[in-house]
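Input: a single structure, listed below in structure tokens.
What you see is the complex with one protein chain gone and the rest in place.
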């Protein structure tokens, strides 16, 4: 058994990590930390875990964590991980960081959208954890920057199309919709039930920090600098993310070529399910799972491709992909511990 | 007082008509019909109206309706209105039809997406009831084809931009999101609470019948045949519609020009509210109202304009705009009876 | 026109007051205050009111308020009103207070559950504003203590039964359910969408401060000290309150006697609607209205009466009843400005 620790275990991504790791057949979850709830049994914070997870929230201490864990997940707001992760790596711990701190190879891009980076030397060593795409590098990594939820939902369908030059990268428009859990557990007027329920809005139009993350990867895959349009929306539901992608087809490209690109790329991938022709996915079909479902259609009249992808923002968009990355880093089958049958409703 | 009748009063759009007309200061709601609930007090079907609306559902009969009403709203599935409306017009009744039957000047387009049209002779006389845009024609009309909800949410922001050539019409992409009431009151698996709640999907991708309706108007306003991309999504909430529009800006166009186009066009219009710079609308702000709120931003990097509009699909998207059209047809201020202060949550 | 002011206009009850007063035909809403949002246009806080309510949030100042208003609503947390109200009364203003500060004739009971009362001298002059029951006293009052939402939902059905000795007062059990807006607008983990949505709990079991308020009135009406069981529950919806009452029938009492008690008592009351036999109310039927709908059934096998009442917690449970009380204080028909037809869904 590998021993795992979670730093920041009481946020929503942290709680999903606890859920998944508690059910993982090759992992023992040994240590969880929380500044806010230090000293309290985890099942007081999340009573669903009473009689399921018998752990107490600890304060964070690098030495103690390193003695108790072989792999550590940092589920913290950005800025904190770059302070903590270097010390863990030095002690030989493998780390999957769920924040933005290690997603960018280029510190300049990070700093333009976040703040000064204090662990720049690690950016070269960190691997971007989009498992299906960068699995080979992840398997050799000691530090993985786990992708954002929006980037995951968008890059999985796009990359196969970019690699085969099936779409015009400059035409990409991503209209994304997320459940409220993506906003985290901290109370605010923006997550107050009465403000969210029976309401629908776009937010951070032209200004979301996941845009540079997505564009970095798209540009690399397209082989040239690409700017996209990305608009996130807040949906009155707890979990789930749906991204609707619009892109101009390259001249002469057929629906069949699009299908082949997606199906070929993900033929051996357990967590990408491509919908049959004429079918489109629904977030409820991936709730609680690590799946990304993808449907698409060609609009002949406008020569545009419309792709719809869904993920659970907390699982494939956060904790699930993090565990998937851990599996790959440890040389295990990537689906280990991630195939619990989902709630059908 | 003008006497009004509603045919199909027990569907959701019908119920909103009843609500608005019951509070209208210059209208007496005299007659409501329902095949399904004939003979039953309306307040049994909608108990909210107990002690508020004292009417009984009647079967439909043209003579009786014509004796009891000066203006009639047909809130029926398409196909039925084209059978009923000719008879009402012959008797001198003014009609606002909420179905698709009289939205198309060209019977061929209608028939390509619905079924054979049996009242083609009226299509020339019917006016498309997008009140803010076609008010002059509506004021002279005896028959108004009330716009669909999606077309309303999309055309109000687009038309001022098209008229001033600020955007490339061939680049228009509309990603629309609707509450469940848009699907009507008939039970189906697709409206079952457990299938809709905590779920999110696109539907009728590249295949929604509102597309030809929108394209007809856009093409007329753009002065050339235009095809757009339109993708509707179903949102787990009862009321509300949000449409996110993407379009390439014409060369050299600035954000200020876009603002002027919208603000100038709607300066005298009571139901269009243009958001301040950097602000975007939320469906909860228009719930139960006839407002259309519009926000926008220019994405300098992609030279695209992103516009977000919200309406209440049952009000500005159906019953409210229908009453607004009635007001205009009768020579009244268009906002008459439509300014009840909205529920803030 | 009477001039009205609202102190604490940006909470949820305050916003409902603004909505109702903005549509009131005999009231001009002249002044609204908010500490948190002082200086900001009200329509920035509640954008639904853009182009509807053209007021700016002011800081509170007794002199300015008294110069600008004839009647004032205090929609503040308890403790603040007892500091503010005395000054307003001295200046001749009529006041409806929505907090608990003036609901108790007996300062001792108030102090046992809240804190020391600093305006005890006013408790004798304040009238408990359950309009249908205490209308005569309200019409002569200068200060009304507006009832809590739970007490309103419970007392309206109970009082007619108590007055006719139809039930055993010691057997009363009230199982109440409230939407989330009852918790107010301040963000907290308890109102976070992800904590409330798809969740259901009882709270403050045996410990809710509305219990002494209810018992005070019940005891007065029953003519003896009565303790009841009261359990509130939080329901994942924004508005609405449903209270299920259980009580042992007095010996020999029939269902018909219960019906007569309710129907006779409320025959002339516009806002109480008694359901037909076998029918029970639904909160959606009173959403946004000042109605209280009441259904009941006799369980022959246990000789118990089960009564179900519904109100909108923000309207009949707060702002609507407050305006109803104002109407009565001013000698107007109690329903003035309160009969806007409700949203059917």
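Per-chain numbering from 1; labels A, B and C assigned in written order.
As a working rule, a residue touches a chain if its C-beta (ideal position, glycine included) is under 8 Å from a C-beta of that chain, and two chains touch if they have at least 3 such contacts.
Please read these numbers as outputs of a predicted model, since none were measured by experiment.
Student: Which residue among C:82, C:166 or C:284 touches the omitted chain?
Tutor: Among C:82, C:166 or C:284, only C:284 touches the chain that is not shown.
Student: Which residue, B:198, B:215 or B:299, contacts the hidden chain when the whole complex is considered?
Tutor: Among B:198, B:215 or B:299, only B:198 touches the chain that is not shown.
Student: From the list C:112, C:136, C:205 or C:276, pick the residue that touches the absent chain.
Tutor: That would be C:205, which touches the missing chain.
Student: For chain C, which residues touch the unseen chain?
Tutor: Residue positions of chain C that touch the missing chain: 170, 173, 175, 177, 179, 194-195, 197-203, 205-206, 227-229, 231, 233, 235-240, 242, 244, 246, 280-284, 287, 295, 297-299, 301-302, 304, 306, 308, 310, 345.
Student: In the full complex, which residues of chain B touch the absent chain?
Tutor: Looking at chain B, the ones touching the missing chain are residues 12, 180-181, 185, 187-189, 191-194, 196-198, 236-238.
Student: Considering the whole complex, not just the chains shown, which residues of chain A touch the missing one?
Tutor: That gives, for chain A, the contact residues 12, 15-16, 18-20, 22-23, 46-53, 181, 198, 238-239, 270, 273, 281-282, 284-289, 291, 293, 314, 339-345.
Heads up, the rule we're going with is that only the chains that are shown with their structure count from here on.
Student: Centroid from C-alpha atoms only, then distance chain A to chain C, rounded to Å. What do you get?
Tutor: A distance of 46 Å separates the two centres.
Student: Rounded to the nearest whole Å, what is the centre-to-centre distance of chain B and chain C, using the mean of the C-alpha atoms as each centre?
Tutor: Centre-to-centre distance between chain B and chain C: 37 Å.
Student: Measuring from the mean C-alpha position of chain A to the mean C-alpha position of chain B, what distance in angstrom results?
Tutor: Chain centroid spacing, chain A to chain B, equals 39 Å.
Student: Spell out, as numbers or ranges, the residues of chain C touching 2 or more other chains.
Tutor: Touching at least two other chains: 12, 181, 198, 238.
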